[in-house]
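The structure appears right after this line, and notes come after that.
One protein chain omitted, others in place.
The block that comes next holds subunit A.
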C-alpha cells in the first residue's frame, strides 16, 4: 500500500486533546500536573492514555512539585510533560530554572489565560510571552513555541519534544484559551511518518563519562540515572563533572555554552510561515490564535487592493531576529496584533532597527482579536 492509498487518520479534536495526542506520538511516558483551567484536559487525557501504553501519570500537590517530578522522571529516562496556565506557570518557574541549568529535556505547556493573578480563568490571553522568555531568574536560554491551530498544536508538541531532547533544554508550548479549547479537524500522522528525536547517550564507559562536557554542538550526551553512569546533578553552577564550581572561567564558559548551544542551531529551532509577503508593503506579525485572525485580515485587505502580508511566528523564543530585520527593510509598516498591551512588538521593534514603522495593536479584554479590527487598524495607520 503506498502513501496515496493509505487511509488518513482524521479526527475532530480539542486543542488540549491534540496536545496529548502529539505528546504520545513524540514518545511521552510521564506526566505530572495539577488541575488548572484552561489546561486540565491535557492532564485528563494523559491520566487515561498513559497507563494504556505502560506510561505513568501522577497528580502532584501543586505545580512546583509537578515540575520537579517531571524533571526527576526525565533524568530517570522517560520523556516527560506537564501542563498548566498562568498562576501555575508562575509556580513552575523555580524548577524550570533547575531543568535549564541541568539541561534536562521536558516540555511545559502553558495554556494562557488572562492575568495578572487569577485574572480571567476561562478567557484567552497572550500575556505570558515575556514570562516564557524571562520567567525564571538568571541569564538563561529557553525555547518557546506557539501554535495557532489545533493541527499545529499536535505537530508543535512533537516538535517541542524533539527540540527538547536534541538540545537538552525545557521547551515551553504556549497555547491560549481559544486554541486550547476549540475543536478542529486534525490529521493524525502515522507513527512511521513522524520524526522522533531522542537524547543522545554517552558512547564512553562510565569511568570516562563527563556528564556536562559538551560535544561540538554544545550539547553534552545524557546518561539516565540507573544506567550505570553515576554522576551528580546540582542547581549550582557546575563543571564538566557536574560538581559545583566557583572558578570564574568555568562559570563564564558554562553560562555562555547554555546560550550558544541554542544560538548555534537557531536555524533548526526557528520556524515561521509567510503569507502573501512577496510583494507586501505592510506586514502583520502574529502568533497563536491571533495569527488566525491576521491571516483572514490579509485576504480582506488584498480584496481592497492593499498589499498586506503576514509573518506567522511558530517559534517565539529564540526570536526570529534576522527574518524580521529583512522584512523591515522590505515593508513600510509592521503591525503586531497581540492579546496583550505590547510584548512581542518590543522584539519586533528591536529587530526592525528603525528601518520601518512598527505599531502595536493590543487587546486585553479577554476577547479574541478579530480580522475586521486588524483591518481597521491597517486603514487607520495608512491614513497617518
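Here is the rule we use: contacts are C-beta pairs under 8 Å (C-beta built on N, C-alpha and C of every residue); 3 or more make two chains touch, one makes a residue touch a chain; residues count from 1.
The rule we apply is simple: contacts and distances are computed from a predicted model.
Participant: What is the missing chain called in its UniProt entry, if the choices are "Multisubunit potassium/proton antiporter, PhaC subunit (TC 2.A.63.1.1)", "ABC transporter ATP-binding protein", "Spermidine/putrescine transport system permease protein" or "2-oxoacid:ferredoxin oxidoreductase subunit beta"?
Facilitator: So the chain that does not appear here would be "2-oxoacid:ferredoxin oxidoreductase subunit beta", according to UniProt.
Participant: Pick from A:32, A:156 or A:173: which residue touches the chain that isn't shown?
Facilitator: Final answer for the missing-chain contact: A:32.
Participant: Pick from A:72, A:119 or A:189: which residue touches the chain that isn't shown?
Facilitator: Looking across A:72, A:119 or A:189, the contact with the absent chain belongs to A:72.
Participant: By the contact criterion defined above, which parts of subunit A meet the unshown chain? Give residue numbers in ascending order.
Facilitator: Residues in contact with the chain left out: 29-30, 32, 48, 51-52, 54, 56, 58, 60-62, 64-66, 68-78, 80, 94-95, 98, 225-236, 243-244.
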